[in-house]
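Here the complex is missing a single protein chain, while all its other protein chains stay put.
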Amino acid sequence: MDLSGLALGLETALQPGNILICLLGVTLGTLVGVLPGIGPTATVALLLPITFNFDPIASLIMLAGIYYGAQYGGSTTAILLNLPGESSAAVTALDGHQMALQGRAGPALATAALGSFFAGTVATVVLALFAPPLASAALKFGPAEYFALVVLGLIASIALASGSPIKAVAMIVLGLLLGTMGQDLNTGVPRFTFGIRELYNGLDFVSLAVGMFGLAEIIRNLERRQSASLVTKKVRGLWLTRKDARAITWPVLRGTTMGSLLGVLPGAGHVLAAFTSYSLEKRLSRTPERFGRGAIQGVAAPESANNAAAQTSFIPLLTLGLPAHPVMALLVGAFIIQGITPGPNVINDEPALFWGLIASMWVGNLLLVMLNLPLIGLWVRMLTVPYEVLFPAIIAFAAIGCYSLGLNAWDVFAIAASGVLGYALIRWGCEPAPLLLGFVLGPLLEENLRRAMIISRGDPTVFVTRPISATLLLLAVAALVVSALPAVRRKREVVFTEED
Amino acid sequence: METTSIHHDNRRVRPRRGACRRAVAGVAGLAALSLAACGGGSGGSADSDEAVDYPDQEITFVVPFSAGGPTDTVTRLIAEPMSKELGQQIVVQNVEGAGGTVAAGQVATAESDGYTVLIHHIGMSTAPALYPDLPYKPLEDFKPVGLITDVPMTIVARKDFEPETLEDLIAYVKENADSVTLANAGIGAASQLCGLLIEQAVGVDLTEVPYDGTGPALTDLVGGQVDFMCDQTTNTASQIQAEKIKGYAVTTPEPVEALPDLPTTAEAGLPDVEVGVWHGLYVPADTPDAVVEKLTEALAVALEDQNVIDKMADLGTAPVPPEDVTPEAHTSKLEEQIDLWTPIIEDAGVTGT
Partner (left out) sequence: MATAGRRRPFVPDLLAGGVFVLLGLAFAIGGARYDVGSALRMGPGYVPLLLGGILTVLGLVIIAQAFLGGDQPARELADQERAPVPWWRAALLVAGVLYFGATVRGMGLAPTLFVMTFLVALAGHRSGVVRALITAAGLTVLCLVVFVYLLQLRLPLFGTWLGR
């Protein structure tokens, strides 16, 4: 609220020891996050024990650093190898990987880094100024509002596909169905688990993503006779051109706004932020057909949204003591180990910690840009590794990554299964991104639908009598109408594979 | 010697063989390799020599829930002093799934040499009722090492919920049984068990609203979307202190230090609602007694560590009294709890299968 808090925070965050810890955190986070199949949540879980020996502020600065560092690293893998480590990176992979294949990995990575830095800076200010009001706004979201929000998100995600909309819808529905696998929350009945106890928690997102994006992509690449290296065209520059910079300005701004707001919502915020901002850019673009074929706006918007949301998702945790995201739940554990009770009083009881953490996020974002921009050259060179060495490495890393997190062999089998299914569907003109988003949002959709109906005692009007929910559903209907408009559909069919 | 009232057939799952056969079927070309490996596998259980130099390598503590959760936190708290006492590193491994039964199933069939230790909570006693096809028997496939802590629970409500005291709540719930909503953190969660006890004690059948874990449930309680719930002090204490939610009572026989204003359920009129999230350590059943003894000793030392006591106090809990840090006390707690929960869960018709 006041700037004295931020000043105290900067004072804390800029202590040399804390800068060092922050640097360590973001570096570790980036390095682990870059490994295929290991996203931010897994990275934090993996590195959590390292921080137990530090003092509370240092340990939280480091954990937060690991979290957004891993998010950066995850985008790098999504762009270079088409392997998203978590749902929001799946959106980045759409255009980012196409750019990489066209020899434009450098600009794609630079866009991700700069967009994220800008978003992170803005989100830090948002966090410092508006945390309490945003937190209480988030509390207004009950089950009915979440259901409406997810419906809106799903309809927006039709735009993720550059091909046939009806296939995109079918893929979303298939994703929703795959999301129902596992133990039913309300009754405990295991659904579609074939008696396998390891499947009670459902399919793992990482397995599905690694299979559908990574493995399927590798099989597709093996279709081609020549496969000396992944990049088919000459690498054209590592840096943004003036044209690129102009193209990404608005997408970054809009993505940042979307991310800062949606990030506050527990559960779905950062996923919805990434792909609604992508859909928005595609709708606003004069050349929507370029999306999915290496449009730089398709990297800028979701990356900014994603990173802004990563920052503001700390709001419910810091102001209310409520974890909004699996990573935040891990941080709650870290707070407790450090002897700090997470809760609504942290801001008053531990102002140095609260503000120090917020300020350190900005410092961390700055460090990340400084760390990542020079690394771009290195990453791009990695793409020139002979493909017959690169793809076994991708598969090996992904398999170990998936297995190591739950020691669950079925997570590995799921890679193979989703790889085969994904390859077949891609060959038949169905793109995997909508399926992945359906999969992530499916449990939220079902849980909140059922929960809302239980709370309203079976009265379905609850969705339209609550103002937020009604507004969101209205927007969803509008989005559906827009995507059904023939004019929009005609534009889709124009195919440009080359940019001018 | 402890006796158990539960009979079972002798079907023990042998995952090594099964997994191996799968591999052979799946990858015919590698059959020879895998078979050779199967043949060469050591089948021997721990012999007495092992106990003498135990532990001479790092020990793995398997946590059946996610890193950062309350059980994980308890584990990491005790792992450090135990590791010092045993002179070996202790590695905490999180194996999630199916209400903790995946991890328990893995440890049940792990090498019984004391290097794989399971930490589990109240869920150990409710799993047989929740999961009729459980691949292990809590009382027969494990040796309890000792109890760790008994985390109290609190009965809490949204800030503007009408009843002011537990007595009010009982009356209110009886009167408005069809409009009151009771949140919980999902099937088999401690919050659900506690809710079932309340419903049984009051004699009502309320509308339960399940959530995927405590975090979301508490979020909706703070946001006023649901009426009341039961949850561990770990999660609720700070919210009650900050008056974001209303606390009615703690579910333990003794009041909780962190929440001095809350009466116990016995004092406030619900003596039958007594539930704590008790945690204990287990090793596979064939583990030599000498090894168990060493683990028990180390656990006892860890629970006297001032840092552990302090951190547990922050969580609103405390180590169990020293006489409960024994295999015997742990075994009888487990038996008693299985007998308590099995009928309640069956009556409520809750099932995980």
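Letters A and B mark the chains as written, and numbering starts fresh at 1 in each.
Throughout what follows, a contact is a pair of C-beta atoms (placed from the backbone, for glycine too) under 8 Å apart; a residue touches a chain by one contact, two chains touch by 3 or more.
In this text, all values refer to a predicted model and were calculated from it rather than measured experimentally.
When you scan A:399, A:440 or A:455 for touch with the missing chain, the hit is A:399. Annotation: of A:131, A:199, A:340 or A:430, A:430 touches the absent chain (contact as defined above). Touching residues on subunit A toward the chain that is not drawn are 32, 35, 46, 162-164, 166-167, 169-170, 173-174, 176-177, 180, 184, 186-187, 189, 191-192, 215, 218-219, 222-228, 386-389, 391-393, 395-397, 399-400, 403-404, 407, 409-413, 415-416, 419-420, 423-425, 427-430, 446, 449-450, 453-454, 457-458, 460, 492-493, 495. Those residues of subunit B that touch the chain absent from the view are 16, 19-20, 22-23, 26-27, 30, 33-34, 37-38, 40-42, 60, 91, 93, 111.
Keep this in mind: only the chains that are shown with their structure count from here on.
Subunit A and subunit B have Cα centroids separated by 32 Å. Looking at the complex, you find that subunit A touches subunit B at residues 45, 48-49, 52, 139-143, 183, 185-190, 195, 197-198, 200-201, 266-267, 316, 320-324, 326, 328-334, 336-337, 339-345, 406-409, 443, 447, 451, 454-455, 457. Against subunit A, in their complex, subunit B makes its touches with residues 19, 66-69, 72-73, 76-77, 92-99, 101-102, 105-106, 130, 133, 135, 178-179, 181, 186-188, 207-213, 215-216, 218-220, 222-226, 234, 237-239, 241-242, 244, 310-311, 314-315, 350-353.
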